[in-house]
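Note that one protein chain is taken out, while the other chains of the complex remain in position.
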Amino acid sequence: MSIDLSQFFDVFFEESFEGLDAMEAELLNLEPGTEDSETINTIFRAAHSIKGGSGTFGFVSVSDFTHVLETLLDQIRDGQRVLTAEHVNLLLKSVDCVRGLLSALQAEEEPDLSESNELKARFEAILGDESPEVVEAEHSETVSEALQSTTYQIDFKPESHLFKTGNEPLYMFSELAELGELEVNVFHDGLPEFLEFDPEDCFLHWRFFLTTTREEQAISEIFEWVEDDAEIKIEACGGLFEDESPTVQQASVPEPSVSSNADNLETVQQPPAQSENATNNEQNQQAEESLAAVQKKVESVKSNKAESRKSTDSAATSIRVGIDKVDSLINMVGELVITQAMLSQIGDQDITESSIAALQEGLTQLAHNTRDLQENVMRIRMLPISFVFSRFPRLVRDTSQKLKKQVELKLVGEQTELDKTVMEKLSDPMVHLVRNSLDHGLETPEERIANGKNPVGTVTLNAFHQGGNIVIEIMDDGKGLDTEKIRSKAIANGLINESDELSAEEINELIFMPGFSTADSVSDISGRGVGMDVVRRNIQALNGSVEVTSKQGVGSTFTIRLPLTLAILDGQLVQVATHTYIIPLISIVESLQIDITKVSKVGKGLEVLRLRDEYIPILRLYDIFSHQGAREELDKTLLVVVESDNYKIGLLVDDLLAQQQVVIKSLEANYQKVDGISGATILGDGTVSLIIDISGLIKLSGLRRPGSTELLVDLKGEEAEPA
Amino acid sequence: MIDQVEVNQQLMFDGESDEKQFLTFMMHDEEYGMDILAVQEIRGWEPVTTIPNSPNFVRGAMNLRGTIVPIIDLRMRFGINAIEYGPLTVVIVVSVKIKEQQKIMGLVVDAVSDVYSIAEEKAKDVPDFQDSDNAYFVHGLVNVGQKMVVLLNLEKVLDLSDKSGLKG
């Protein structure tokens, strides 16, 4: 039977990576000396499963390496060896190493064995070299078979309990028969008196003569499982049987068997040259055959490769869904079907006043069902943020060791769920922010003690839902941002003028400016040539925001805000001339009619509205989007005040239309990026409506963010003149 | 001019598959052709949603069974004066690979004309091509009977980021 093992690879990789994550998490929990057996067991099991799977699926590089890991863990588990900090470090490194090997294999690349070999050597040094031979033996099992026949005499005398081990002599004998020519003699001299006869016991014993080209090992393998439950004697015999058991019931061995045996012996005794030739020929033929087989395999591997490459790509887009989520979906679809049946029943009848009421009720029901269904379908894509958080214990451990800082990592709200696609894109910015906190935020233990702080610094990752957003905070209790230093650096880098008066908040904002992070601030930990501007850009690309609050000497908090999903948005439909646009509801602060007495003009004709104690710049959407025929009089229009990047602006629209959830579609996919537009959607009537990208709009309008050298308007604007 | 000759020679020699099918359409009394394999469907003109600040030849975006598809007015793309859309006006929806990305777009043309099987050898005749500005979009010229058909290079026509073929 040929079974294509590659069909199991995806599952194997998935569970192996999960196993490695579990190993890593448990290892990080381990304090040598206080380890409990269940933790060690979990780690062992993970390593064991990876080894078993990789061996089975032919990933020798992984199974060879995990073998030493497993051996060490086994010894620790059995109490033969005491776990040391060195072991933990080595095991953690191994987790990375195996992860690397598996990733390479998954991507169909040749894994780099240098690290695993080095680690393996270190494990072997610890183990004192016991293991390699065992592995060796396993591999050399397929020695070439002897081609000549031998006759074996096999005595098999099982103990009475044989059946109770689940073994079946009949099947074993069939196996024997498959090895060659078999002659069976049964002895029933052990049979008890009828009254003592227990049908569950075995009283028979057997003698076989097997003529086979296979080695003795093939025979002993068949009896391998019953070695301890029977007397088994396997002997190669010559042409004659000297010692015939007196208890043989059957007449002595038939002639043909013996003669064939003799024939075989003769062949062997023929001139060696010829026989060698024959053997060589046969071996050559065999070699050729195996080459062909290998080539075939190579072919199939190649085609598998092509296939599994496809599947690797698709693996990235698959998710595991809890059965409860699927069940609730099925329930909802059930309800939807009922509603649909009800509606179609109404549709079949003549329309009367009462049926209209029923219809309305049905439609309400339908709306309800649809929303439920939508929410639940969205939930399928939702995963707990622990998937991202889980990588940080390790990162913090390694980084703090490197920096010689003492750090405690606190994870809060790990079960907070968010969309898988958002999660994937969140990981890198978060790593950057955490590294930044460790590197620049937290002080060394000495500094902390000198400042009267606990020498162990704390970094807290906190996730929670707020409205339709997920908020992730990265807090440290370090020294906080040094506003003076940031200011002077920003001046040096030409981001601000020396004369600019900026609040502490505005100064802190500067770290997100492109060009702030310069070469001399790049360190091994948080540098890597990526600045905070990239972090912010990546998060903004997800329709999110990142901001920082900081207090000198007390610590900093970076707050990331992201929509829960990238697929759906609560939108406010607005009308601009004849066009309908959508403003994300999440960014709307308020909508109001403009009191024209509070509108002033500043700078180069920019209108600002004084709203309570703030000045809101007014952006005329029709103007920015170059639409004709919109209402231009401020008192006949509406102002939608929106907020983005801590920045409030008012969008001038003709009218507010409905609020509704819209499915976000890409405009870029078939067209190109449009400034001020984040995407499109299809409205109920089938027409396309464009979704406004607030921060893009701010850029498009020519307004600058705080901290820029060209502030068009001072929005704290004391000097704003009445228009 | 030289470019054109080369293009036509390429048209002559490449590919043993002698016949290729082209969908032709009318615009400003000229007949243009495009590889029929790129054509997804042909539909009547319907109002579209304006995309702000887009070039004038981009009429807007349309909902094509859930996909947002930009609609290009080919007259304007070629710098030919616009006309009122009438009952013959059609949108040819094409799928073209532009810079490694498969894109679906709609092209507004005056009317569809015909489908021709054109043998590559027939593209030998290279009459003088007057409008040199638009030569950039042209893959080659062929004679079908008495008519001349301008075969378009859709990738260039629809690469909106590429301004080199644009007038003014």
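Letters A and B mark the chains in the order given here, with residues in each chain numbered from 1 onward.
We take it that a contact is a pair of C-beta atoms (placed from the backbone, for glycine too) under 8 Å apart; a residue touches a chain by one contact, two chains touch by 3 or more.
One rule holds for everything that comes next: contacts and distances are computed from a predicted model.
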| item | value |
| --- | --- |
| Protein that the absent chain corresponds to, by UniProt name, given "HoxA-like transcriptional regulator", "Dipeptide ABC transporter ATP-binding protein", "RNA polymerase sigma-70 factor, ECF subfamily" or "Cysteine desulfurase" | "HoxA-like transcriptional regulator" |
| Among shown chains, those touching the left-out chain | A |
| Residue among A:E86, A:E224 or A:D655 touching the omitted chain | A:E224 |
| Contact with the hidden chain (one of A:E86, A:E118, A:E168 or A:E231) | A:E168 |
| Hidden-chain contact residue, picked from the options A:E200, A:D613 or A:E633 | A:E200 |
| Chain A residues touching the omitted chain (full complex) | 1, 3, 5, 7-9, 11-12, 14-15, 42, 44-45, 48-49, 51-57, 63, 67, 70-71, 74, 131, 134-135, 138, 163-168, 171-172, 174-175, 200, 222, 224-225, 228 |
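One rule holds for everything that comes next: only the chains that are shown with their structure count from here on.
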| item | value |
| --- | --- |
| Chain A and chain B: spacing of chain centres that average the CA atoms, whole Å | 45 |
| Complex contact set, residues of chain A against chain B | 579, 624-627, 665-667, 669-672, 674-677, 680, 682, 686-690 |
| Touching residues on chain B, where the partner in the complex is chain A | 47-54, 58, 60-63, 66-70, 103-105, 160-161 |
